[in-house]
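All protein chains but one are shown in place.
By written order: A, B and C. Residues from 1 in each chain.
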Amino acid sequence: MDIAMIGLGKMGANMAERLHRGGHRVIGVDPGEAARDSAATRGFEVSASIADALAQLPVPRVVWLMVPAGEVVDQTLAALSPHLSEGDVVIDGGNSYYKDSMRRAEQVKGEDVSYIDCGTSGGVWGLQEGYSLMIGGETAAVERVGAIFRTLAPGEDRGWAHVGPSGAGHFCKMVHNGIEYGMMQAYAEGFALMQHKTAFNLDLAQVAKAWQHGSVVRSWLLDLSADALDRNPQLDGIAPYVEDSGEGRWTVAEAIDLDVPAPVITLSLLERLRSREKNSFSDRLLAAMRNEFGGHAIKTR
Amino acid sequence: MDIAMIGLGKMGANMAERLHRGGHRVIGVDPGEAARDSAATRGFEVSASIADALAQLPVPRVVWLMVPAGEVVDQTLAALSPHLSEGDVVIDGGNSYYKDSMRRAEQVKGEDVSYIDCGTSGGVWGLQEGYSLMIGGETAAVERVGAIFRTLAPGEDRGWAHVGPSGAGHFCKMVHNGIEYGMMQAYAEGFALMQHKTAFNLDLAQVAKAWQHGSVVRSWLLDLSADALDRNPQLDGIAPYVEDSGEGRWTVAEAIDLDVPAPVITLSLLERLRSREKNSFSDRLLAAMRNEFGGHAIKTR
Amino acid sequence: MDIAMIGLGKMGANMAERLHRGGHRVIGVDPGEAARDSAATRGFEVSASIADALAQLPVPRVVWLMVPAGEVVDQTLAALSPHLSEGDVVIDGGNSYYKDSMRRAEQVKGEDVSYIDCGTSGGVWGLQEGYSLMIGGETAAVERVGAIFRTLAPGEDRGWAHVGPSGAGHFCKMVHNGIEYGMMQAYAEGFALMQHKTAFNLDLAQVAKAWQHGSVVRSWLLDLSADALDRNPQLDGIAPYVEDSGEGRWTVAEAIDLDVPAPVITLSLLERLRSREKNSFSDRLLAAMRNEFGGHAIKTR
Partner (left out) sequence: MDIAMIGLGKMGANMAERLHRGGHRVIGVDPGEAARDSAATRGFEVSASIADALAQLPVPRVVWLMVPAGEVVDQTLAALSPHLSEGDVVIDGGNSYYKDSMRRAEQVKGEDVSYIDCGTSGGVWGLQEGYSLMIGGETAAVERVGAIFRTLAPGEDRGWAHVGPSGAGHFCKMVHNGIEYGMMQAYAEGFALMQHKTAFNLDLAQVAKAWQHGSVVRSWLLDLSADALDRNPQLDGIAPYVEDSGEGRWTVAEAIDLDVPAPVITLSLLERLRSREKNSFSDRLLAAMRNEFGGHAIKTR
């Protein structure tokens, strides 16, 4: 198929290349010169202009958005809008909030454009291994661009699914990331515990590798942990500072909204917030209270 | 009554003074000269020697232990033992583990000595306000030293109770402290949230004081927080470092042992551990994993 | 002062009565006949009509809203609006979301009406003991109705505070309720642990009462627990089903929004959700997984 890939960041450029390798004609679009220059070596066509790229696509057009979630998606959609026509399909493959995707689908529907929300997992490894795709939207539109999904996914019939109506794809991706937080935290706690058991002087990479085959906890995240620990056993030079990118927060909010207790996913998010705290006010108040009632010494910095 | 108070630390000296003020004859015992010198100004008798102190008490004797939990209690009991005789009553008013108290009661029973475990709450304020006492042991022994409890407690019939057999007193004190952890953490989180709401520029001491009267969250811990925030609104110079003294750990272990989920008390303990962590290995592993799968930048220190 | 109290539910009727007892002229307004009939015995005037009530008040008027949070507040404000004039003061004493209160204050400002958000704590006990009041809004308006606050509060200068601009009052009330959740959960876990320690056969009401005086965990919530346990030691006939009324959810969302980890408050909310779950899907999936990997027996209902 012919497709425009809007956004040539880490994810977009890799996906464009995978589609290009898979035999599709891809026009990558990015306003940034550096992003375009870097993409130019990957084989697919590159353009600085949405108008220009869309003019080159046969109608009905297929456009994939791979831009940061939030306002940028709305801005990109606004820039796209004058160039779209009846029957075009726009796929948002980023980490958009599922309710935004539902709103956007409704918005372009007036112009007879189909909007597909596609949760995309796989990170920098997707180029080689393929991406896991969770797809929401109308069946006819999803079927029309099926060839794209089959190429991006790890296999023709593997690693992708049309999970439901508009919003359902990004919803599943949101939950996916919530689960990811919980799994990562579980591993992190376990390895930290082994690291603190100094009496056994454990080689954490060795343990991780022993678990990679046959164990109940084997997983891709374990594979990555084994690699990281192998290269840097004490994780030297890495700050204990963990970012979060939004999906965890949405998962927590959604769970509470649906009255579903999700304590482990929730706590995994809070631990990330905690990792970024400096001079915690709550800890200082606890120390102050202990001093008030028990005369317990306060540590000054 | 006549009583020996073994251990003239912050708690023991105050309790000895409250008993002395209440009309009891108190002989305070401490091997430390500084502790004895400081106690000497408080009105009650002071001795460096357990043997000497016990020799001065009428039989049957009443001995109160106010020493650090753990080995020191066993050592003190061993030192006491040769000087005890049938009918004596030994009261452990410290923060001993309740199973240790049960073992010790069994141990001295062979010598016809009664052992009472008395959980004591109130901190440095107990001297003036009285102590809340949770008492475990045989009824006859508890009744024999009732005058002591009535003087230490905030009132004749208030703030003390014979809650059960040997061990029950320290068990209740253990749970008391577990609850204390949870309450403290709840306040700490709430005040931290208000402190971070910079748009409202809240005066935390003012809010705390408004809550002291009529609100659902009024409590003594709130009173102490109000005082601390009044004197030092930003808690300047206090390190975000929170000690724990053992009872929280025992509470968590006991709850799991009895299959009782106590998530908030448990998490309050873990937050204290977290406050003391430097360069968390688990957070570093999380950052490393994010880098592995998503190429997300790692923060170096 | 003269004041209209809109909403004569449990809280509104009590507050109207306290104001009436305090020497103010109160016109209670409620569309419900039963609520009006019940209120009629309390001494203050009662009306079915907002228009009628406001017509009887001297200008500038003082109106207190004590209606359920959410749409009802907006509806009531819309009903009030035609009858308000420059200089009137409207006070929302309910559990409104603080951002709604900020919006409403902005809304009536155009009509030169002052809007005060007043977080009110104290429950059914406020009639006798007074209410803890956290007040947000412009200083001039707050001062104008100071006599009202002083009467509702537990004392002239106690239990109330003008904590900040519009929204700040309901914000503090929201955090107050978050803290309340955490404290309640801490007590609940502790008492449950003692209840499960059958070997000691503890009398929970007795323990609670011993803690009411002198202990670190004394509080009003403990007083209430002591009463409840005294009347019904095994809490017979009470379902393990815990409602939540919104403020806890807002507190959790706000904490995450401000990057403030509040694990204990958060978990206290999730425990309430958990208490209401029937046939938990997550627990069933856990059981299914254990069966898959270990052949562990699954319990059927």
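Heads up, the rule we're going with is that a residue touches a chain if its C-beta (ideal position, glycine included) is under 8 Å from a C-beta of that chain, and two chains touch if they have at least 3 such contacts.
If you're wondering where the values come from, they're calculated on a predicted model, not measured in any experiment.
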Chains in view that touch the one left out, judged over the entire complex: A, B, C
Among A:G9, A:P165 or A:G246, the residue in touch with the chain that has been omitted: A:P165
Of A:D74, A:E189, A:D227 or A:E243, the residue in touch with the unshown chain: A:E189
On chain A, residues whose C-beta touches the chain left out of the figure: 121-123, 126, 129-134, 136, 153-155, 158-161, 163-165, 167-168, 171-172, 175-183, 185-187, 189-190, 192-194, 196-197, 200-203, 206-207, 209-222, 251, 254-255, 258-265, 267-268, 271
Contact footprint on chain B, counting only the chain that is left out: 216, 249, 252-253, 256, 259-263, 266-267, 269-271, 273-274, 276-277, 282, 293
Contact set of chain C toward the excluded chain (per top definition): 10, 123-125, 184-185, 187-189, 191-192, 195-196, 220-221, 224-225, 227-229, 232, 235, 237-243, 263, 267, 271-272, 274-275, 279-296, 298-301
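To be clear about the criterion, only the chains that are shown with their structure count from here on.
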Overall pattern in which the protein chains touch one another (line/ring/star/complete/other): complete
Chain with minimal offset from the mean of all protein Cα atoms: C
Approximate Å spacing (C-alpha centroids) for the pair chain A, chain B: 48
Chain B and chain C: spacing of chain centres that average the CA atoms, whole Å: 33
Residue list for chain C, restricted to those that touch at least two other chains: 216, 259-263, 267, 271
